[in-house]
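Quick notes on the structure that follows.
Of the protein chains in this complex, one is absent; all others appear in place.
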């Protein structure tokens, strides 16, 4: 009997999302190898919130068994998810948490993600120094959680002074411009906390300003950047938000549809519906290893990890 | 002195042209019906009463936003801040409802405040564009940044849930009929009433040729301001719908909807240059956008092609809307 | 006296005065803002915007509600194509330039054909094209590996090239000169203004209106492509949707430069000043330490305030 799973992705602005979908499809193929017929149907396009709600409606109309969604809003899906549940559909959110009690979240803890970067920076700077933060889209939940994460870490390091925080909308070029402006007005900063693709941009500005050796800044996980990291011997550390989260979520979904029960029910997070996955971290210690995983991949390919079927099974009774 | 005299070439409309002159939204209607048919062909389920109700309740916000946009387009203006107004009203009412306890009274009061907020935003746009005479595209882009900032100030991060009373009513049924159909009915009456007002005729006359309208003695500035106010009010109504459908506040929720609303207006056969159009067309235009998105999926388009096919389909329908609208006018 | 007055009212003079004022303000708010090096770096960003705005400018000058919303998509596409063609090798620069210009010209041509042959309003045509381009970017990225900027290109954009000034700024200055010559000293330029002021009269005077308008969109596409290429040099690698953030700012730069959105009136020199003005304003906002919501409100309000200096429509009563 076929298990039908709908994947909804509401934003196609980055390669990370593409890789996320690809890995989820690959995970479905793995199930086929094991004799479980998992069929995915994908909706992936730039849509607004109503557009993504329409994605879910389409899946309900199609009669899928489970829906995995990378949501454009944390709370906007409550009503539609409850409709999905009424229709007997399992709903899993990934990459960004949702408030709906009718869904579970399988992915990383964005707050912990932010905290990991903050922790690395604080330790690298020896607990003191001037720091700036370049954040993503203001008002976006993932961004706000990450910000909360590093802030909580810095609370324990009173000598770390956050001199400015700017938003560069997860856009590499904007991150680069923001860094440029920051370097001009705060020439004496020691550390930079910057998220995802913007890190490549920020580092570009740092290198252009000839301050590569003087500044520690968080990095990112695309092959392009990791190559640069090694070559330029950057003082960097990158928290990994692996594009494999959707694949992990898919594995969990299949097992749940097979009637298995989680050992520890998904009860974590602010909404009490999260199952958090481990967050890998890349720094000078395991940089070479990360580079090895990415060998031969295209430049935009992100370092990834996901629960294998076996690892997922281990989570269940 | 020369600008005022440019009047379009004189040509008689033929048979089809005449029908289109009367019912400019006809092409949009044909497209919507065709898309519904395609949807049903690829996925019969998607034409079920339940699915159609869902479609309406999800896209009611875009429908209202497109109607909002239509009234400024009537006068030859444009409002790139409509989506930002929607976001602002969305977060404002959600926060107010929560603060006031989420009861029926709180909900109604918050909605009233939401309408007022929409009105004020529209007024700001109107004053900036019509009274200060700034160019509409850039000025409303600037106000959209301002409104978004305000929305972020009110609700820094997406989240606060709307009271269950509110969204359950929006998604619920009364006497066995889904609530959105009541909305649709009220909307139909409202639009019919509005279309008979002097304001709409004046908006269209102003959009046709502002200088001529002024010389005729029409209150051009006041009319354009009223158009923006109407747009603000309908944007607020759109915000109510999105709040009903999403049950939460999100300061960025309307960001992408603005350009869709402009597209919907064009799809409906209205002229962006003003003076010509219908709100029914815009309603159908919004439905077209909704249906294109799902048809592309139900057709089984591979995921990496979905955005492209949608983009292409919308471009083609936009062209069709413009060409048909032109036949109606000439 | 009235001559001085009208000189002071020229958009470009207004822009220059505002630029100086904002630099002072920036320096006052955050010392170090207006140093030479930083100004150069601001100019690099301004030139990226300014090059896109050059295409936007001619399309707007050509009238009939001319506007090109697809520039953002073309910039992204060009950056992706360029990254893949050159893939980190200096030898790949020339082919990349060719490929980008061809792509930019192609989509400009499509825009132009839609606008002239089918008479689709430019806003609609280019908005639709933007959607298509965004979709195409997804498709393309699936098929080809992303590439790196050639070192020479990166140096050209970010490092001093001659007299301590980066190559991209020289390029921008050259574009400025070419644009000024084209608009004022060629028949083509006069024809742009002619179709922008009164298209039908231009047609009756033998101006090939359609061809010119198509050419304007092609030019716009090509400038956007050049900007995409430079953006690749600026950021080192190509990535998705780099161009989108330039779409509306490119229009604002044109408006700040004193070009009327109604067409037929304005020029590029003002637009260059407008681009600088906008970039300075944005970066002042980045450097002052306030909440993002506050930044956005200040930015929106300031834009409105600045617009009061420019292109205000004529009063109904003369």
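Think of it as A, B and C in the order they're written, each chain with its own count starting at 1.
By definition in this document, contacts are C-beta pairs under 8 Å (C-beta built on N, C-alpha and C of every residue); 3 or more make two chains touch, one makes a residue touch a chain.
Going forward, contacts and distances are computed from a predicted model.
The protein name that UniProt records for the chain not on display, among "Phosphoribosylformylglycinamidine synthase subunit PurS", "Succinate dehydrogenase flavoprotein subunit", "Inner-membrane translocator" or "ABC transporter related", is "ABC transporter related". In the full complex, the chain left out of view touches B, C.
Among C:26, C:176 or C:189, the one in contact with the hidden chain is C:189. Looking at B:199, B:299 or B:323, the residue that reaches the missing chain in the full complex is B:199. Here the missing chain is touched by one residue of C:205, C:290 or C:308, and it is C:205. Although one chain is not displayed, its contacts with chain B can still be listed: residues 1-8, 10-13, 21, 196-199, 201-202, 204-205, 208-209, 211-219, 271, 275-276, 329-330. Within the entire complex, the positions of chain C that touch the omitted partner chain are 184-191, 193-194, 197-198, 200-208, 264-265, 316-318.
Quick note on the criterion: only the chains that are shown with their structure count from here on.
Contacts between chains leave no pair untouched here, as each chain touches all the others. Comparing chain pairs B-C and A-C by the number of C-beta pairs in contact, the larger count belongs to B-C.
Chain contacts: chain A has residues 12, 18, 44-46, 138-139 touching two or more partner chains. In chain C, the positions touching at least two other chains are 134-135, 138, 142, 292-293, 295-296. Listed in rising order, the residues of chain C touching chain B in the complex are 65, 67, 114, 118-121, 123-125, 127-136, 138-139, 142, 198, 200, 248, 251-252, 255, 261, 291-301, 303-304, 307-308, 311-317. Touching chain C in their complex are the following residues of chain B: 2, 6, 80, 128, 132-135, 137-139, 141-153, 156, 210-211, 214, 220-221, 259, 262-263, 266, 271-273, 304-312, 314-315, 318-319, 322-323, 326. Listed in rising order, the residues of chain B touching chain A in the complex are 43, 45-46, 48, 51, 54-55, 58-59, 61-62, 151-152, 155-161, 167, 171, 242, 245-257, 260, 290, 293-294, 296-298, 302-304, 306-307, 310.
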